[in-house]
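In this view, the complex is presented without one of its protein chains, the others remaining in place.
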Amino acid sequence: MSSDQTCCMVMTTFADEANGRAIIHSLIGKRLAACIQVQSIESYYHWKGAVNQDQEKLMMIKTTVELYEQVEADILANHDYETPEIIRLPITAGLPDYLHWIRSECNTNRSK
Amino acid sequence: MSSDQTCCMVMTTFADEANGRAIIHSLIGKRLAACIQVQSIESYYHWKGAVNQDQEKLMMIKTTVELYEQVEADILANHDYETPEIIRLPITAGLPDYLHWIRSECNTNRSK
Partner (left out) sequence: MSSDQTCCMVMTTFADEANGRAIIHSLIGKRLAACIQVQSIESYYHWKGAVNQDQEKLMMIKTTVELYEQVEADILANHDYETPEIIRLPITAGLPDYLHWIRSECNTNRSK
């Protein structure tokens, strides 16, 4: 079933390693995410009339659409930014066994 | 409102650092993007019967759907590739305050 749209990718960014680790461990420990990928990025944005640059890391979180609101709330509860980037991108198809693995890892009904 | 779909991610790639910097400063300076993330990638593609490999950087541009045509035109005007990668990926939900920040940074009505 390649048109399976039950899963999604959520992205957030962080600068502090300990904070990033806290966000990751909270999401995976609570089974709100099946897996999280982290990569280094340079961030550019407008700040007081100039283009500012920061070193950050980007998280790509694989979870279910059903859990999105809980994922957003959990990131926000742990993040040290006042308004962190939290965006959801759709997954419109995928290997059925892999999408099944995401759902099984994110099972909200399992004991924690 | 987690189903907010006013924002999007635009991706492009570049090889020359000065050219990348010009594209970033133009987009942010003109308030066509709220923030731009840059990461190193290896690019593989077909070229004259073989698989070619280049070192490039990938830009992930956060902007509004409304501004997409202007973003595309601005990248094209500054890019040193004849046919650069310019693709738009949907953002189907996100932290309301963060999506609001994207829109406010991209406000086309503000004075420049």
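We just call them A and B in the order they show up, numbering each chain from 1.
Here, a residue touches a chain if its C-beta (ideal position, glycine included) is under 8 Å from a C-beta of that chain, and two chains touch if they have at least 3 such contacts.
The model shown is predicted, which means the values in this text are computed figures rather than measured ones.
S.K.: Could you tell me which of A:V10, A:I75 or A:I91 touches the chain that is not displayed?
M.R.: A:I91
S.K.: Can you name the residues of chain A that touch the chain not displayed here?
M.R.: Listed in rising order, the touching residues are 2, 7, 9, 24-25, 28-29, 31, 34-39, 60, 62, 89-95, 97-99, 101, 105.
S.K.: Which parts of chain B are in contact with the chain that was left out?
M.R.: Touch with the absent chain occurs at residues 8, 13, 39-46, 51, 56, 58, 68-69, 72, 76, 83-90.
We take it that only the chains that are shown with their structure count from here on.
S.K.: What whole-number Å value describes the gap between the mean CA coordinates of chain A and chain B?
M.R.: So the centre of chain A lies 20 Å away from the centre of chain B.
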